[in-house]
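For this view, one protein chain was removed and the others were kept in their places.
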Amino acid sequence: MIRALTTRRTDLAPFLLLLPAVAVMLFVVALPLLFSLWTSLTPYKLTKPASLYVFIGADNYLRLLSDPAFWVPFGRTVLFLTIALNLEFALGLGIALLINQITWGQRGLRTIMMFPMMFSPILVGFQFKFIFNDNIGILNNALQSLGITDQAIPWLVDGWLAMASILFAEMWMSTSVFAILLLAGLFAMPRDPVEAARVDGCNPWQVFRHITLPFLMPFAFIAMTIRSLDVARAYDIVKVMTGGGPAGRTELLWTLIARTGYENAQMGKANAMAYISTLLSIAFTVYFYRKLMAARRFMGGVQ
Amino acid sequence: MKRVRGMVLWVATFLLMVVMCVPGLWVILSAFRPNREILAKPPVWVPETLTLDNFGKIFGWGAEQIAIPVGSYFLNSMVIALTSTVIALGIGMAGGYAFARFRFRGKNSVFLGLMLLRTVPGIALSLPVFMLWSRLGIIDTKLGLIIVYVSLNVPFTIWLIDGFFRQIPLSLSEAAQVDGCTRWQAFWKIEFPLAKSGIASAGVFAFLTSWNEFALASQLTRSTDSKTLPVGLLDFTAQFTIDWAGMCAMAVIIIVPALILTFLVQKHLIAGLTFGGVKG
Partner (left out) sequence: MAEITLTGVEKRYGALRVVHGIDLTIAQGEFVVLVGPSGCGKSTTLRMIAGLEDISGGQVRIGGRVVNDLPPRKRNISMVFQNYALYPHMNVRDNLGFGLKIAGQTPDMIAKRVDEAAQILGLADLLDRTPAELSGGQRQRVAMGRAIVRHPDAFLFDEPLSNLDAKLRGQMRAEIKKLHQQVKTTVVYVTHDQVEAMTLADRIVVMRDGQIEQVGTPMQVFNHPANIFVATFIGSPPMNLLPGTISGGAVRLADGSAVPVPPRLTGRAAEGQAVTLGIRADDISPVGHGLSQDGPGAELDLSVVLAEPLGMESLIYTRVAGQEVQAKLYGPRLVNPGDRLTFRLALDRAHLFDAASGRSLEAI
């Protein structure tokens, strides 16, 4: 009897320890997600409470699928994420390699590199709104006083320029995540394989391509996984910088959700969008998580 | 050849630092300058007047005052971020320990499940939470936001803390148990002290996430009693003329605690992320 109890207890321990975590996630995330799934199947409007109980099946989804006002921001979001993550990775890799080369004052550089990471996305948005402002922004001010242009460049007013400005802000905020983690990877890298490759006659590019880069990939995927957990923070930036304007030309999925749900009170439709955006985030995360697992297996005993 | 290389490296690094720092520094600097100097055309590069007036305005000590209760927002942010961090750390320690120290069925699925629940975009989550919290009567309260922030922080805290515990050899806890400890004692006397700095950095990370969060807070808080600093920042844009200098001052108030905390734990943070992620 005592025996059975003790064995059971050891078996239960991990579940008891995980219980609070699982409970909180179920209550605060999973349960609301169920609720929003239901809502997305109704024509619910905040202004018409009774509409929450009208089941319309997949109508909201079907309508979204045929609505360019949804598809365009959706496509823009995917494109934005793809470009941003790739550029951040490439830049972060460059920065990590650069800082890895520098011996004098490296610690200081590393600290400076962390600087943008501490900024709240809302602050990043505000900061670049302030800098890119066509009228009072320091950038236009500088360009004009240096005589590079006599016109105010409409950074946040022109659709393409605004998107590029947002991309810049996003990259400013997040490139460091890649740089820091890749740098940690470079520090953890054993010297032997590099030296062996050199002895085997590899030139620096070949060493990088065949030794350094594969070794860094797990670190890159950690960074990607971490980033994909909160890519949606770009919402804050866009919200402050352009609010989705001008004329919806910087509208991303997330700003569209907020507009539909809170400003237009169309909760049913907004929840359907939210579901799609959630699936998008999950797809990104799962993709990188699997890559991480594969890279880890590939590295096998090395790490 | 070597010299050229060195020069190129140096120039590249210099440019890098400029891009990394100048935007942030410009905002910080502007917080200490009067509006007319910030907005001057042509630009005044080197500050002529440095002043604390912008902060005075915000906190209501100066002659000039603004109608934005930054003090309350600051307090709300502190209370919400600290409380949710402490709770998330407790839950995260239990969960991280479970992942690091026990084998059990479905371990990977539970881990992945927790992570995936974390990926739900804030704004997407805010819709149902907004509706549910309204029904529960905790909309526009600190409590409502604290609960949400706990859930936001738990998965990542578990990831980090799992990594830190895994760096501690299991045999230390076993040795302590042979030496006469219960598993509970072994945890508090051996494993916890060794993971302390790592746990602290997980805490800082959680604090920063809560401190900086906007999407959820902007929908779940409305009143002076619960609004946080990032939400409050937008009060400026609602005004008739934007007070840029005031906004910069508020930005400084948001960034300074984050700066201090991050610098304190940066080393542990990187170690935690990479160990947790790379080592199987």
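Quick notes on this one:
Note that the chains take the letters A and B in the order they are written out, and that residue 1 is the start of every chain.
In this section, contacts are C-beta pairs under 8 Å (C-beta built on N, C-alpha and C of every residue); 3 or more make two chains touch, one makes a residue touch a chain.
None of these values were measured; they are calculated from a predicted model.
Among the residues B:181, B:200, B:242 or B:259, only B:181 touches the chain that is left out of the figure. Checked against the full complex, the candidates B:109, B:171 or B:241 give a single residue touching the omitted chain, namely B:171. Here one chain is not drawn; of B:6, B:42, B:137 or B:193, the residue touching it is B:193. In the full complex, the hidden chain is touched by chain B at residues 169, 171-172, 174-183, 185, 189-190, 193-194.
The rule is simple: only the chains that are shown with their structure count from here on.
Each chain gets a centre from the mean of its Cα atoms; for chain A and chain B, those two points are 16 Å apart.
For chain B in complex with chain A, the touching residues are 9, 12-13, 16-17, 19-21, 23-24, 26-27, 30, 38-39, 41-43, 90-92, 94-95, 97-99, 101-102, 104, 107, 110, 112-129, 131-132, 147-148, 150-151, 154-156, 158, 208, 211-215, 218-219, 230, 233-234, 237, 244, 247-248, 251, 254-255, 258-259, 262-263, 266, 270-271, 273-274, 277-280. Residues 11, 13-15, 17-18, 20-22, 24-25, 27-33, 35-36, 39, 95, 98-99, 101-102, 109-123, 126-128, 130-131, 136, 138, 141-142, 144-145, 172, 176, 180-181, 184-185, 188, 218-219, 222, 225-226, 228-229, 231-233, 235-236, 239-240, 254, 257-258, 261-262, 267, 270-271, 273-275, 277-278, 281-282, 284-286, 289, 292, 296, 303 of chain A are the ones that touch chain B when the two sit in their complex.
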